[in-house]
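One structure, pasted below without further comment.
With one protein chain withheld, the remaining protein chains of the complex are depicted in position.
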Amino acid sequence: MIKITDQPINITEVIELVNASGAGAIDVFIGTVRNKTQEKQVTRLEFEAYDGMAVKEMQKIAESAKSKWPVQKIAIYHRKGVLEIGEVAVVIAVSTPHRKDAFEACQFAIDTLKQTVPIWKKEVFEGGEEWVSAHP
Amino acid sequence: MIKITDQPINITEVIELVNASGAGAIDVFIGTVRNKTQEKQVTRLEFEAYDGMAVKEMQKIAESAKSKWPVQKIAIYHRKGVLEIGEVAVVIAVSTPHRKDAFEACQFAIDTLKQTVPIWKKEVFEGGEEWVSAHP
Amino acid sequence: MEVNILAFGIAREIMGKQNLVLEIPNQSTVKELLEIIEMQFPKLKDLASMTIAINEEYVKEEREIKAMDEIAIIPPVSGG
Partner (left out) sequence: MEVNILAFGIAREIMGKQNLVLEIPNQSTVKELLEIIEMQFPKLKDLASMTIAINEEYVKEEREIKAMDEIAIIPPVSGG
């Protein structure tokens, strides 16, 4: 239930993947394209992925979440390509018996994804562009 | 964007309510009916609400979340009536510029809802039933 | 005076109905109202907690009941 896609992410599809009769809680994180970063107006984002490795790293995150919390199911979808303002870049859904674990596991997953998964984001502004986090 | 309903909750509808171009993060909590609690097999749940007051208390939670975190939009939907295993009892969606705030505000909202909102849940088992948390 | 009381959840079940009309002394407080209700329905004393809401708001025990108040008995909530 890990996917890199150049098509719009269907949030409902991701949530349905983590349905489980033993789950009482589902936490879903949705990362969307904001219209500004540090006061610059963003026009669009471009995501580039090292697909095979990105999927492997996302699988590691899922396994790691399952080892740390009583996760019933977890799904991680990441978009690539050109995204306009408001579009969905990433969706993570986690189901657990109790809610605290769902929040913790989901937050762990997105925090780790941002540190380890080989995906790169270029912000395009009016009259400029910048690879996020590339420079110190 | 607060609702008590006796109809199934449309999760997508709740999420769309919190779309905002200044938001980079949406956290969604979904509470579903589990098939067991403390090792008893649950057949179904029955939710009863003091509708008017429940809506007011949910509005207070939304206002309070907005005062504590930079919440762009928040939506809280709670189901009432008879719910079968796997059905959705509550959906809370929160959009914020950054993800940490979305997680915190959403967790605050569900934690507070469980403490203050006048809604009552009866668990129906094989051969018995029990109002949750009613007795010490 | 006569007051109209709403009951929910297990309190509704113990009291046997959703709506109850009670005769209470004028100027009773919430605390006194609770005592009257518990006297009439002793099983309510077994609950983990029981509070009163007036006009859809939680109120303090010292709050005085008025004739037109919408009074509701709130057993331990368990939404979510």
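Going by the order they are written in, the chains are A, B and C; count residues from 1 in each one.
Throughout what follows, a residue touches a chain if its C-beta (ideal position, glycine included) is under 8 Å from a C-beta of that chain, and two chains touch if they have at least 3 such contacts.
Computed from a predicted model, the values in this text were never measured in an experiment.
One chain is not depicted; across the entire complex it touches A. Across the interface with the omitted chain, chain A contributes residues 31, 47-50, 52-54, 56, 78, 89-90, 110, 113-122, 131-136.
Basically, only the chains that are shown with their structure count from here on.
Annotation of chain B and chain C: not jointly contacted by any chain, touch as defined at the top. Chain centres here are Cα averages; for chain A and chain B they lie 23 Å apart. One inter-chain figure worth recording: chain A and chain C are separated by 48 Å, centre to centre, where each centre is the mean of the chain's CA atoms. Annotation for chain C: residues touching 2 or more other chains are 80.
For chain B, the set of residues that touch two or more other chains comprises 31, 110.
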